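A single protein chain has been removed from this complex, and every other one stays in its place.
Per-chain numbering from 1; labels A, B and C assigned in written order.
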Amino acid sequence: MKQIDINCDMGESYGNFIVGNDVAIFPHITSTNIACGMHAGDPYHIQKTIEMAIAQGVQIGAHPGYPDLQGFGRRVIPMTTEELSACIKYQVAALKGMVESAGGQLKYVKPHGALYNEMAKNEKEASTVVKAIKSIDPTLMIMGLAGSHMKEIVEAEGMTFIAESFTDRRYEADGKLMSRAKENSVIHNAEEAVNQVLSVVNNGFTETLNGEKVELKAHSFCIHGDNPQAVEILQAIKSGLEENGITQKAFSTP
Amino acid sequence: MKQIDINCDMGESYGNFIVGNDVAIFPHITSTNIACGMHAGDPYHIQKTIEMAIAQGVQIGAHPGYPDLQGFGRRVIPMTTEELSACIKYQVAALKGMVESAGGQLKYVKPHGALYNEMAKNEKEASTVVKAIKSIDPTLMIMGLAGSHMKEIVEAEGMTFIAESFTDRRYEADGKLMSRAKENSVIHNAEEAVNQVLSVVNNGFTETLNGEKVELKAHSFCIHGDNPQAVEILQAIKSGLEENGITQKAFSTP
Amino acid sequence: MKQIDINCDMGESYGNFIVGNDVAIFPHITSTNIACGMHAGDPYHIQKTIEMAIAQGVQIGAHPGYPDLQGFGRRVIPMTTEELSACIKYQVAALKGMVESAGGQLKYVKPHGALYNEMAKNEKEASTVVKAIKSIDPTLMIMGLAGSHMKEIVEAEGMTFIAESFTDRRYEADGKLMSRAKENSVIHNAEEAVNQVLSVVNNGFTETLNGEKVELKAHSFCIHGDNPQAVEILQAIKSGLEENGITQKAFSTP
Partner (left out) sequence: MKQIDINCDMGESYGNFIVGNDVAIFPHITSTNIACGMHAGDPYHIQKTIEMAIAQGVQIGAHPGYPDLQGFGRRVIPMTTEELSACIKYQVAALKGMVESAGGQLKYVKPHGALYNEMAKNEKEASTVVKAIKSIDPTLMIMGLAGSHMKEIVEAEGMTFIAESFTDRRYEADGKLMSRAKENSVIHNAEEAVNQVLSVVNNGFTETLNGEKVELKAHSFCIHGDNPQAVEILQAIKSGLEENGITQKAFSTP
């Protein structure tokens, strides 16, 4: 029986600055990527998010980013290899310890924003981050862009790669995400999001805005919590999966 | 045979802002309290300090503080119990994971600055922090002010308390540290520092500026890395201990 | 003819962290207190808010707070007199220069959150802040809690005091604001907010939850932008003022 995971970035609030709609989204997802305090998230919000995830049986991943609160981790911050490595170890270790102290288990790491994109493009940066994660816990799975060199880099370290696609972002013909700067790059229509998920799960491809086929293999689909239609899209995906006999379930191994 | 530990706060540099003289001090201490990134310390400097400690066989403790870089953790930041608890878990977990990933072991926690002082005065705050540390690792020892209620609070959680005295700070007759705001509260003279250490180890007391006896029991003595005479004092203590047949050694149990 | 000003804290977004609903609120207010980058607000959002205020003819005040982004300026941060003074000069100067460079004029200063409350209680802190503002521009008016010692402290420096009351907060019988920690301290009902405004403007008093009269004199009423009913309340106030022949207008002198 076919199955798919839906993940969402969470715990990104910082003090009085509230981001996303975590409480409403939690019941609809099977994996949560929790901010680690550098691009977003403070310890209090991280702790609350961990507790919600455990209470609702949602699988937990760490979501480390560049140390850049003002840029929300969406800017490339120039760092030496040693600085980047230490920065990743710090974040993953903090989250892992907090999850375990709450009685849960950290299962995977999904890098955030500009770091995620840099890793998909830049082999040295990707390798630095993967090795840093491995040094904290070699059993952690690593989530990255489906179709990128991340698979090879993660597996070269003897670790498990989780391919991620997006429910609410459009793709270019070469398999890359359409830049957020381009019109219609974000999907706000629930039906289109469902179609993209079903097409990838059933057929192994989606379509660009121009109707070109893009091959995509996904172990997990991302929904963006700051998409105002997030809950609506998630409900539509749930129905769509049920109607097609596909189970929504957290990935365990690829 | 008598033995005593000497500890120093380290890893407090932040980016280009360099604090202390860690490289020169490391050979003279047996335990190091490493900053955890909230009052001071960035992941890179934390990582470097961990590596130095392991390479030199110095016992490692976590040194969490209030989240207050501008105040260097020396101001009381009002936090709810939940915020404080999460903030401590985050810092201790980060350090523990980084130490273990470098092949070392985190042995204890010493809270920093205003947090250390608040805990010595305020039972609720002390208990919150101790429970947060326990939730990360109940085998961690907790270092606090000798003669304070910290001993009871730590032991009530079934954890091990390490009593700390100071090599370079003077005491009031009631056993409290003289405020840094008062004249002569910091000892800059190596001989006086040695005398304080020897008197506490051999006799169980030191003397105030007025010559009053103050009972003090210590498992570890702190030297302040920002004391310009730190290395000189440490060398004098080493000689003083040797002459008196006292071994300088990291505490393992009290 | 009677007139009253309505003010709102704005420009409190920070990078990707969006606070309040400034665009929707701007058409309904006559004065805006713009964050200065320490408790909230980054230069980009400050600039945008200044431009909106000038375009819509809304009077501009600076809204400095404690340097505490994580606490959103709602915690008392211990600072020396010199530190607090410099911190206020910095923020007010930054805002004044930016407003003038955009072709506008900074007219007043309203301290934020915990600083506002500390000043209403603590004469030394109030005096420090008022003198710091004066040193940047002695013609700036200073807005503070109606009925507090702020009037005397501001006028003692030869400056103009603007008494502020609140549209959406309840008062205690002694004239203090009900703590946000207490139930029903925030008014979410538009009609009750209108009644409070009209009662203060027409009669010089409002009522506590228990129906006790509280004398209040106000040159300006605050609406909180993070109150989800803010726009609704503002529209109701507008109607209420019109029906009662009261003009909504920015204060110029008290």
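Going forward, a contact is a pair of C-beta atoms (placed from the backbone, for glycine too) under 8 Å apart; a residue touches a chain by one contact, two chains touch by 3 or more.
It should be emphasised that the depicted structure is a prediction, and the values quoted were computed from it without experimental measurement.
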Using the touch definition from the header, name the shown chains in contact with the chain that isn't displayed. A, B, C
Filtering B:15, B:57, B:103 or B:228 for touch with the omitted chain leaves B:15
Give the residue, chosen from B:48, B:74 or B:217, that touches the chain omitted from the document. B:74
Among listed residues C:27, C:43, C:204 or C:228, the absent chain is touched only by C:43
Check each of C:135, C:203 or C:247 against the chain that is not shown and name the one that touches it. C:135
Need a quick check: the contact residues on chain B for the chain that isn't drawn. 14-17, 19, 40, 42, 69-72, 74
So which bits of chain C touch the chain we can't see? 37, 42-44, 46-47, 67, 80, 82-83, 85-87, 89-98, 101-102, 135-136
Just the residue numbers, please: which parts of chain A touch the chain that's not shown? 67-68, 70-71, 75-79
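Going forward, only the chains that are shown with their structure count from here on.
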Note: chain B residues in touch with at least two other chains are 67
